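Each remark here refers to the structure printed beneath this line.
Of the protein chains in this complex, all but one are displayed in their positions.
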Amino acid sequence: MKKNLTLLATLALTASPLAAQDLTVTSFGGAYGAAQKEHMIDPFVAETGTNILFEDYGGGIAEMKAQVEAGNIQWDVVDIEVIDLERACAEGYLEVIDQSVLPAGDDGVAAADDFIEDALANECGVGNIVWSVVFAVNTENGPGPQTIAEFFDTEAFPGKRGLRKRPQVNMEWALIADGVAPEDVYETLATEEGQARAFAKLDTIKADIVWYDSWSQAPVLLNDGGAQMVQSANGRIFAAIQDDGAPFQIVWDSHVYDLDVWAIMKGTPNKEKAMEFIQFATRTVPLSGMQDVAYGPTRRSAQALLPESVKQDLPTAHLDVGLKADGIFWADYGETLGEKFNEWLLQ
Amino acid sequence: MTSLDTGLSRADAQNAAREVRKRKVQAFLFVVPLLVFVVLAFVAPIATMLYRSVHNPTVANLVPETLAALSDWSGETLPDDAVLTQFAVDLKRMANDRTSGQIADEINRALPGMSSVVKATARSLRRVDDADLATNGAALLLAANDRWAEPDTWRALKAAGRVYTADYYLTSVDLEHTAGGGIVQRDTQIYKKLYVKTLRMALIITLLTILLGYPLAFYMAHASDGLANFLMVFVLLPFWTSLLVRTTAWIALLQTNGVVNSTLMATGITDAPIEMLYTEFSTIIAMTHILLPFMVLPLYAVMRGIDSSFMRAAISMGSRPLGAWYKIYLPMSLPGLSAGALLVFIISVGYYITPALVGGTDGQMISNIIAFHMRESNNWELAAALGSLLLLLILLLYWLFDRFVGTDNIKLG
Partner (left out) sequence: MKRFPAYYTFRHIAGHYGLRLFAFLVLIFLMLPILVIMPLSFNAEPFFTFTDGMLALDPDAYSTRWYQEFADDPNWRLAIWNSFAIGIASALIATTLGTLAAVGLSSPWMPYKRLITALLLSPMIVPLIIIAAGMFFFYTRFNLVGTYPGLIIAHAALGVPFVIITVTATLSGFDRSLFIAGLSLGARPVKVFWDVVIPLIRPGVISGGLFAFVTSFDEVVLVLFLAGPEQRTIPRQMFSGLREQINPTILAVATLLVVLSAALLFTLEALRRRSVRMGGSG
């Protein structure tokens, strides 16, 4: 009987219906994840026969840090915001990528010239999309705020505000709403007074904030009435309007634009496979597929493939009213402000 | 005791003793495999966590030379240039090894705000060549940021360099060391409040389960067997249903456009939806629902054994029902009540999943902050210290439980 039990246990463990995964790719899920699956993951699987486990995460560097510090690497390739990239790279959670092996664009232009400058600015990542943090309003209940100052005006625009639970972007917005010129925002945030000023401004709407953890929650909150206005990655709102006909409006005022890159976890045993995937995913055609969720491709050759009608929905059409996210600032201040932010949340 | 007293020969006594020992060993041998398993799989991890709460060698491993140079430093004034230069050299090495982030985090824990100073300095030192750094390290460091000129900074580094420290326990009760070596309250008080809030919420949940569970158990215990067995299904089915399922159900019920709000609005009780999800209220109501069976089951088991004719007799003699209940029934049902109450209280003090999913920011309990430091701020030592305090609290409650109720009395379903 005992032998039978052991046998059963062994069988249960070895008879997995799924072959071991060759590569774990981690990204942000939702509409964006679906677009990546369609244009990057599935074609790669079809071409190479690699088994890919496509995992969601909520962003930030904590999970990478935990894996590296515990010496237990679970992910291979990760989609990371540039606002977090500098920090993750400087702290040793990512592999340095040899950018010279990236293939030329489909029009024959070498990768170094084909990628926009920012896309290869960090040695740990290869640019994937240009995207933006915007806010969006549900127009079902009448017009909402149209500027970031109005977003912070709870008297003129009552209702819940959905914000992603982290200091990044929220502190920038608080300062801009408080009258700091966009070009001075990061300089101000580097000072104690500037930080206090940002928290004081956030205090004025604290009671009306609904915090969420992951980008995919933003359109859900707006949809189910959990919030009247939400901070969101622009593509999520775009997809909700486009695919589900949701009554949402994207407000571009003071949007914080950024890049997302593909990066490789430090110490992964599958580094070669991971590099193979990144080379594939950042080719011209897969990149141009990100227009499905209104994200701009990071290759000029892919931008050329976009129809004119799409371009006005991309962050690149609104750079004049936007602020560029500063990855270096957040590499230095991410920990300090993260801690202050959490203490502020719990007060 | 002599053999004469018992009528046993010495040899008999020895045989009996040997037999007893043999049986003891035999019984013990049955337990050994599990004991070894539980010690390795469960006790050792807990011990590791306790150790981790006082042991942190990160900084000592990263900058041993700087710490050795700091060991003679008085702590009153700025350390001498040799120390500063050594640290500048270390910092450049760490920037290149990509370990400067680790030391920045560790110093930041001793002196909040230092993380950005360390990281920005490390970034600027990366570009300096080694020879220059070895001679001018101190000056370069001081030029990079004013904070390097403050003794506080170096005290923080020295403190972070201690391999064994009770600092994480201080932090977990909102205290900190001062420059002079005293202990004061931290500016931001978080954890004590959170422990109190956790205990308060656990108490409210326990009281609610008593309020709802006692009458139900009473009714079921004195109903006919068939009815009681039938009703028991409605207690056991939720009990056996996945915790995640029940939490999901409460999200569906309480969300802004959820079932409860739609009903309230359709019946005209309110005009606008009430914010219920992601609050302390939603945490309490969902946890009350989830833990109610833990109250009803032990109460029912005890009440089933109480002869209700005592109560009837008292009532027939003119006692008021509530009076009779208080004087006669309540004392007899007390074992079930205390078992249920302690069980619910112990479980709710350490609850994590439900507050994490429906609690928003004000429904968070101590377990959630431990998870936060494990998974988001990556301050594993602080998580371990907070966890150790929670463990102490639970063991105290477990000891009370064992003393007043007895672990033998834990019954399932």
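Letters are used for the chains, namely A and B, taken in the order the chains are written, and counting of residues starts over at 1 for each.
The definition used in the following text is that contacts are C-beta pairs under 8 Å (C-beta built on N, C-alpha and C of every residue); 3 or more make two chains touch, one makes a residue touch a chain.
Computed from a prediction, not measured in an experiment: that's the story for all the values here.
Checked against the hidden chain, the listed residues B:87, B:154, B:195 or B:218 yield one contact partner: B:218. When the omitted chain is restored, the residue from B:56, B:206 or B:255 that touches it is B:255. Screening B:33, B:180 or B:268 for touch with the missing chain picks out B:33.
Where chain B meets the omitted chain, the residues involved are 20, 23-24, 26-31, 33-35, 37-38, 41-49, 52, 212-213, 215-216, 218-220, 231, 233-238, 240-253, 255, 257-259, 262, 289, 292-293, 312, 315-316, 321, 346, 349-353, 356-357, 367, 370-371, 374-375, 380, 383-384, 387, 390-391, 394, 398, 401-402, 407-408, 410-413. The chain not displayed touches chain A at residues 1-2, 5, 8-9, 12-13, 16-18, 20-21, 24, 26, 29-30, 53-56, 58, 70-72, 74-75, 213-214, 216-217, 220, 223-224, 244.
Here is the rule we use: only the chains that are shown with their structure count from here on.
Distance between chain centres (mean CA atoms), chain A to chain B: 32 Å. Taken together, the chain A residues at the contact with chain B in this complex read 60, 62-63, 65-66, 69, 87, 89-92, 160, 190, 192, 210-211, 224-226, 328, 331-336, 338-340, 342-343, 345-347.
By the touch criterion given at the top, residues 95, 97-102, 104-105, 108, 112-116, 119-120, 123, 188, 190, 194, 255-257, 273, 275, 277-278, 360-361, 364, 369, 372, 374-378 of chain B touch chain A in their complex.
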